[in-house]
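These notes are about the structure you will find just below.
Yeah, one chain of the complex is gone here, protein chain that is, but the others are all in their spots.
Read from first to last, the chains carry the letters A, B and C; within each, the first residue is number 1.
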Amino acid sequence: MTGTVLTTRRVDAYHALTVVAPGIADRFRPGHFVTVAAGGRDTSMLTRRALTVHDVKPDYGGTVELVFAVRGAGTAWLAEVKARDTLDLVGPLGRPFPLPRDPCTCVLVGGEYGSASLFALGDALQTRGCRVDFVLGATTAERVFGALRARRMGETTTLTTEDGSLGMRGKVTDVLPGVIADARADVVYACGPMAMLRGVTAVAVEFGIPAQVAVEEHMACGIGVCMTCVVPVIGEDGVTRMLRACVEGPVFRGERVRFDDVGTIPFDALGAPGGRNV
Amino acid sequence: MTGTVLTTRRVDAYHALTVVAPGIADRFRPGHFVTVAAGGRDTSMLTRRALTVHDVKPDYGGTVELVFAVRGAGTAWLAEVKARDTLDLVGPLGRPFPLPRDPCTCVLVGGEYGSASLFALGDALQTRGCRVDFVLGATTAERVFGALRARRMGETTTLTTEDGSLGMRGKVTDVLPGVIADARADVVYACGPMAMLRGVTAVAVEFGIPAQVAVEEHMACGIGVCMTCVVPVIGEDGVTRMLRACVEGPVFRGERVRFDDVGTIPFDALGAPGGRNV
Amino acid sequence: MGADLRSYLAHVELPNPVLTAAGCGGTGRELAQFFDVARLGAFVTRSITMAPRAGRPTPRMAETPSGLLNAVGLQGPGVEAFLERELPWLAERGARTIVSVGGGTVAEFTALSRRLADAPGITAVEVNLSCPNVEDRGRMFARDGSAAAEVVASVRAAIRYDVPVIAKLSPDVADIVAVARSCVDGGADALAMINTPAGMSIDVDAMRPTLAAGAGGLSGPAVRPLAVRCVWQAHAALPGVPIIGMGGVTTGRDALELILAGACAVAVGTATFHDPYACPRILRELEELLTERGFDRLADAVGLAHRPAGMGPRGRTDLEESSL
Partner (left out) sequence: MGADLRSYLAHVELPNPVLTAAGCGGTGRELAQFFDVARLGAFVTRSITMAPRAGRPTPRMAETPSGLLNAVGLQGPGVEAFLERELPWLAERGARTIVSVGGGTVAEFTALSRRLADAPGITAVEVNLSCPNVEDRGRMFARDGSAAAEVVASVRAAIRYDVPVIAKLSPDVADIVAVARSCVDGGADALAMINTPAGMSIDVDAMRPTLAAGAGGLSGPAVRPLAVRCVWQAHAALPGVPIIGMGGVTTGRDALELILAGACAVAVGTATFHDPYACPRILRELEELLTERGFDRLADAVGLAHRPAGMGPRGRTDLEESSL
């Protein structure tokens, strides 16, 4: 699963890599992610880095584009990758965004690099005849990803930045109710930081419409075997379980994710300590 | 102590790197070595690799040339270094070859990449009016390093390979007595595998002339602080001590090195177990 | 013709020596997308507990130099769900299954073992002794030879005689051989080592432990030297006891290192997180290395590095190391 890097570029605060990976491009659906090996041979970094697939193109049998911010050593290494280098990828991984059966109106909300996963989704929705409206936000202008593309693609596009350097000053959740109301939206899709997903879900619940959110938790494997990426999610049966974001997510129904309890084991979760367990 | 790589090339079985390192080139004397950090940032390889300085040139303020064979992960990494990359070097290290005060006749013996350290030495000796003869050997032709240069520089040059693919079939020690006798040599200088150094020393002892040998032991620091690179050496006082090849060597008087006991603690060494020690 | 790769855990024959490490192969289904789990020497389950367990809060992982810290806390659905949904699937797929068991008291281990006793399709039971003993202020069983032996004996008593019981040990004890010996005396048919030593990482920006649980278990190549040492010591002291070696195996060379130290089988954990195909790849690499070195049988390589200095590379073969 090694692919050759075709192009690298900077997009504001982000780095973008296009990699030839037909096996991944073929099976891609919006919301999928891949994991990338960082550091090369003899590296001291053992775990792969999860990155959402931003785009796939048919060139060279199939390419995937990844967009990322430098955070620690792994993404710093990735930022130095050059065209013609090879990259070791595993994917596509995760459960993609579910698409509505019938045409409807969808608001797509992205925070920071989270917007990256929304354009392929927007395409797929529009192909099915859906109306798509975008709300993209970040702390500051150069961290808002994909504003231009959103403007071309969306019925409306609303931008927010916390410092007011682009669009409205504030958070996506400040403008979301207005957008939902104006568009008479049927569903919200969101990808971004946990705090944003919680806020978006709260708004959707208020409007009584479903939210499909793609969560982010620390992942060691990305393929469902290590159990490190769990999130408390309420099942159909009303029971909270610690579900793996990598295989049971990253996309969950927002109302089912217990955002307030992320980073804890809710006392009423299946198998929570204090029950009749070990 | 980072230097920019100027050129990389293959020389038969070896790789050669020229690195801009004025601070090292300035202080270089024949027999010095440097240590190189392998693997780059975030590498899992903690220890530097010791490499003899083959040559220094005044270009760009001072360059050093290193010649090496790929052995394990570190040298494999070094073999992939490209021009304009930076390399992290420490040096010059070790005690260089002592030069005779008065002009005399010197036989320079090199095994495998060990020859690399002999040409700068030959230059220095010739500058002092010494006669220089070379004996270079290896297992096979492409592992004999520097035959051409030896031929240009040496009064005579004798080559040996174990498979007979270049020069005489056999080992350097097979031809050395003849070369010493013909040249009426006053001193032998040698660099190469331990077994060769032992043989060369035995020949020199037979002729009653001194041998200056540069030994190789596993090194973790190269600067004298870790005590991993020790060799049993007999002191002026007749007492055997475990001396550090990196700072007390790598050049020792051959007769003083207890080659048969390398890889052991001779029972009569200072502080050997079984004495009155801990 | 490749070497004969069969490996024996007591009298149980495995077709090859490469296993998943407990807790690192999910339920088996996840890996089956990448390779056929029946190609493993055996599939080792995560540690199964009596009741469902939600595990520890997140973050549960932290990367360290050549290592991984984890604090998953044995999340799992409990033994009933395991027997209903996981074990049958593994059996169907033709995988040999080694069931890892975890508990907080001897009584719990006993109950769990009884529940497993009649289940079909169990190749061996591995006892995860790195569980906190709730009756001894949370001290791990593996840290105390007699507590470990008691657990092993209770499992051994409950499990059918022809199903080997494997004691899985931690390296962070003063004397691994003493603990290993206690476990064998307690009835262990084989040993598995090493489980993860306790480690910790602190986020210097947040100025707090990186893991929600504070401490975690360290795995990956960083701990391989500890694993090799433990396997070596246990094999030297107890040459007749089969050892499953693990800790930082990422290549066939790493697997061979543990085998030469005395392991007759090798488990792969953290490496699978990086390379889902790690197990079959390592098996292939190991086979090549054995063939290159002229081994006809894996068994001839087991513990070979113990041969006295001066003996040739194959000096050990006539010692019947293979009779494990």
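We adopt the following convention: a residue touches a chain if its C-beta (ideal position, glycine included) is under 8 Å from a C-beta of that chain, and two chains touch if they have at least 3 such contacts.
Since this is a predicted model, take the numbers as computed values, not measurements.
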Remark   = Result, missing-chain neighbours among shown chains, is A, B, C
Message = Among C:Arg6, C:Arg93, C:Arg114 or C:Arg229, exactly one should touch the missing chain; which is it?
response = C:Arg229
Request  = Have a look at C:Glu13, C:Glu135, C:Asp175 or C:Asp296 and name the one touching the chain we're not showing.
outcome  = C:Asp175
Full-complex contact with the absent chain, from B:Val90, B:Ala124 or B:Ala202 = B:Val90
Key: Residue numbers in chain A that touch the chain omitted from display   = 44
Remark   = chain B positions in touch with the non-displayed chain are 37, 44-48, 90, 217-231, 241-242, 247, 262-265, 269-273, 275-278
Query = Which chain C residues would touch the chain omitted from the figure, given the whole complex?
reply = 64-67, 69, 139, 143-144, 171-175, 197-202, 204, 206-209, 214-215, 218, 220-226, 228-229, 232, 248, 253, 256-257, 260-261, 289, 293, 301, 304-305, 309, 313
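We adopt the following convention: only the chains that are shown with their structure count from here on.
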Query = For the protein chains shown, what form does their contact graph take: line, ring, star, complete or other?
reply = complete
Request  = Mind naming the chain pair that shares the most C-beta pairs in contact?
outcome  = A-C
Key: Averaged-CA centre spacing for the pair chain B and chain A, given as whole angstrom   = 57
Averaged-CA centre spacing for the pair chain C and chain B, given as whole angstrom = 46
Task = Please report how many Å separate the Cα centroid of chain A from that of chain C, as a whole number.
result = 36
Message = Give the residues of chain A touching no fewer than two other chains, as numbers and ranges.
response = 44-45
Query = Can you list the residues of chain C that touch 2 or more other chains?
reply = 65-66, 221
